[in-house]
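Only one protein chain is missing from this complex, and each of the others stays in its spot.
Each chain gets a letter, A, B, C, D and E, in the order it is written, and its residues are counted from 1.
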Amino acid sequence: MPQPNHVTALADADESTLPEDLLPYFQKCRDKLGFVPNVLRAWLVRPEKLRNFIRLYDELMLGPSGLTKLEREMIAVAVSAWNRCYYCLVAHGAAVRKLSGDPQLGEMMAFNYRVAELPPRQRAMLDFAVQLTAAPHTVTEEDRTGLRIQGFSDEDLFDITEVAGFFNYTNRVAHGLDMMPNAEYHDLARQPNPALSGAS
Amino acid sequence: MPQPNHVTALADADESTLPEDLLPYFQKCRDKLGFVPNVLRAWLVRPEKLRNFIRLYDELMLGPSGLTKLEREMIAVAVSAWNRCYYCLVAHGAAVRKLSGDPQLGEMMAFNYRVAELPPRQRAMLDFAVQLTAAPHTVTEEDRTGLRIQGFSDEDLFDITEVAGFFNYTNRVAHGLDMMPNAEYHDLARQPNPALSGAS
Amino acid sequence: MPQPNHVTALADADESTLPEDLLPYFQKCRDKLGFVPNVLRAWLVRPEKLRNFIRLYDELMLGPSGLTKLEREMIAVAVSAWNRCYYCLVAHGAAVRKLSGDPQLGEMMAFNYRVAELPPRQRAMLDFAVQLTAAPHTVTEEDRTGLRIQGFSDEDLFDITEVAGFFNYTNRVAHGLDMMPNAEYHDLARQPNPALSGAS
Amino acid sequence: MPQPNHVTALADADESTLPEDLLPYFQKCRDKLGFVPNVLRAWLVRPEKLRNFIRLYDELMLGPSGLTKLEREMIAVAVSAWNRCYYCLVAHGAAVRKLSGDPQLGEMMAFNYRVAELPPRQRAMLDFAVQLTAAPHTVTEEDRTGLRIQGFSDEDLFDITEVAGFFNYTNRVAHGLDMMPNAEYHDLARQPNPALSGAS
Amino acid sequence: MPQPNHVTALADADESTLPEDLLPYFQKCRDKLGFVPNVLRAWLVRPEKLRNFIRLYDELMLGPSGLTKLEREMIAVAVSAWNRCYYCLVAHGAAVRKLSGDPQLGEMMAFNYRVAELPPRQRAMLDFAVQLTAAPHTVTEEDRTGLRIQGFSDEDLFDITEVAGFFNYTNRVAHGLDMMPNAEYHDLARQPNPALSGAS
Partner (left out) sequence: MPQPNHVTALADADESTLPEDLLPYFQKCRDKLGFVPNVLRAWLVRPEKLRNFIRLYDELMLGPSGLTKLEREMIAVAVSAWNRCYYCLVAHGAAVRKLSGDPQLGEMMAFNYRVAELPPRQRAMLDFAVQLTAAPHTVTEEDRTGLRIQGFSDEDLFDITEVAGFFNYTNRVAHGLDMMPNAEYHDLARQPNPALSGAS
């Protein structure tokens, strides 16, 4: 039985609703990735909201931060694993594979981050993100202190918290709308890239 | 023992980091509410992210939608109740009291929305939002159909999903940073306002 | 939509079933509080049980104990928050506000007691009460030792345990019967009372 | 290694603290059962509370009710099974065996009441009691209607709810204090008693 | 109402399907126990699988190991208690009573192993087995180290893990098929056997 290739369970919007100023952004996606990520096409049902989503996302995941882009993606995947979000596990699992050059690391984040061998700093970061996801009301000053001991600054604490929080948002948008990832993600970066090794 | 009055557990940023173009926004808060909500001051530790947050939030909660502003606030509070988020329960509980003119409705959303007497449409909306919060991976087409039967459109489904998702994000930012609500919220709209009755 | 003002989901019993010797007790409620708490009226469907309930309750919450009345109410609210009991959160949340003179403390107990700044003794007391509520089979000697280290005696351990246990009982009676709190509780003690400050 | 034979983890109180008017009650226990149940001895650390507990308990479990004594004990055991309460499973499991004459029924209630073959009325009663125990905030009018369909009256709904609630209280007292059951319970009524068969 | 005496919810297979080479095994059960355990009769619906099950089981529970037979049965019962498996609690609870000579120990394992007084080694063993049952993805090297500190070897860790894992398998077969234990187990070894005391 062929698997679903819809964007979401809503009537798929075509790009005719795309605000004109976002046309170059969609083109850039096609140029760089070869496709427009379905999460962006999902927002076409409410196009006036798309601009805000893109800006928040790009600053969060690609903007300056004490966390590397790979670390932010690792949080994204570990959070999405807790929430069992198919879209984000496929799309951001691919990002971890690509940024780390390590396909096994991508699968570990997606299946059970606890089996990975990580520097204590990254392990603490993921433990905090997953606790905040699974049982947010239990987070206390002691948990924040655990991050500070690993060298994370106030800005870093903010960023860890915000990335973890943000994927609790997008995971739920994906679940609520039955958002399907682009097929292209499945193949991406399945081969180890030793040039990136240790780049995390 | 006096209760905490910090903004967050991070070193409280003063407004000197506030980007100049946001000064009028903060001033508008002071004019309309009498204070700047602490959630905005929390973001001062990463001021370049504040603008994105404000835009996304304002469109989501105040922009055009098939959901009334009160309905969006009801979702916000029911989600925050599941996550036991002190900040959002205080701030958005006040918003429900104010917009509905019904202080009991505010407390019902904050303690257990199931005890409220609501039109079936609103009950279905909250059931979906809380399921998406508590067990997002269990949401299926049957649940979306339940919303459509109540008359919700594709755009409405998007908005219910996004509001529920978004408060799963801000709840976790509040928990992660120990964000405290402004004291002013506690007193707000504690008296019934019959003029609003039935306005939901 | 007006919120429910029934006493319970059962046919509301009038006071004609009230045993004669309890008439003065109901009158005392009216004199002191201005109303008879609905929890007492709920029991009118089984009036012969009311006397026992009142005696147990009054000794537990108002009788001599190493715990202050405020501390017993704090346990009541923290337990009721775990169980998401609307009746008890409204009625006993009001009691915490009144006894402490601190409206924020009442809301903290009702939303997430972990955000309050409390003496270690009270924090340990609430942690024990909530563990006993949420995962009673995990309580071990180590947890009791944690209370003893804070200076609690055997009698205190008994009282903390019994108050926590008791609200697990009344929370479930309220949930099972859809018991609604008297409207008067909502307004009660919403203003800080500095005279009581530090009285806990 | 010999198993614990203390009454509770608190210093065991001797009967010198027993209020004089309760002496005949303890004597009646010895005459009828051959021993004083440890739950009563547990309360000796706070003897002034014992009288209230006994009165509430006796009315609840032995007083007039639309539920048979066996049915009340079945609720007690199914609730205690959810809470994994050793004391109550041993003591009230024995009561189910004795009142039903069916040792297997006692074990089914204590291990997993769903495996028992029960009249639909009793199954509905236990399902309600366990839902109220495990997820009290999810009980709705639909669940109460389910009981009414089985013929339960308002008074019966009250009694089912109160018995279920009450064992959530005593289970937690037992867990909180590490209360051990009297050794005599283990052997009680282990043989089928066909004379009672169908007596439920 | 008489309790169920079926083997499983499937059409009970008679022994005509029993592979000939297993006849002596069934006979040995009858000679030693007086009956063929229903778990073996359950497998008669797929007789070609029975041989494999018996071999795995017998090596696991009766073969050479650093764990005593009683310790393996204690794990079996503590795991089955978590999973609320009626069949295994009845059958292996009886085994703990018999091998230990201590009826209370059997009930403690079946109701809540945490109330038993056990040597630290056995307590660590059961804590590990129940953690592996309830939240397997949380087991880390620290937990294995906890076992090693108690003197468990690599082979012992394997055996603890495998016994715990195995009862998570058979518990689910029993739940999935509604497997009922033989009535004979209920009476077995209800009297203390001081000759075995300390034999664990």
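Following the convention adopted for this analysis, a contact is a pair of C-beta atoms (placed from the backbone, for glycine too) under 8 Å apart; a residue touches a chain by one contact, two chains touch by 3 or more.
Just so we're clear, the structure is a prediction, and the values are computed from it rather than from any experiment.
Partners of the chain left out, restricted to shown chains and counted across the full complex, are A, B, D, E. Residue E:Glu155 is the one among E:Glu15, E:Glu117 or E:Glu155 that touches the chain not shown. Residues 112, 114 are the ones on chain D that touch the missing chain. Remark: the residues of chain E touching the chain excluded from display are 9-11, 45-46, 48-49, 51-53, 55-56, 59-60, 63-64, 83-85, 128, 132-133, 136-137, 139, 141, 144, 154-155, 157-162, 164-166, 168-173, 175-178. One chain is missing from the display, and on chain A it is touched by residues 1-4, 81, 84-86, 89-90, 102-105, 107-108, 110-112, 115-119, 178, 180, 183, 186-187, 190-191, 197-198, 200.
Keep this in mind: only the chains that are shown with their structure count from here on.
If you take chain C and chain D together, the chains in touch with both are B, E. Comparing per-chain C-alpha centres with the mean over every protein C-alpha atom, the closest match is chain C.
Chain D has its Cα centroid 51 Å from the Cα centroid of chain A.
Mean C-alpha position of chain B lies 44 Å from that of chain D.
Across the assembly, chain D contributes residues 84-85, 137, 178 that each touch 2 or more other chains. Shown here, the protein chains touch in an arrangement that is not a line, ring, star or fully connected set. Contacting chain pairs (ordered by label): A-B, A-C, A-E, B-C, B-D, C-D, C-E, D-E.
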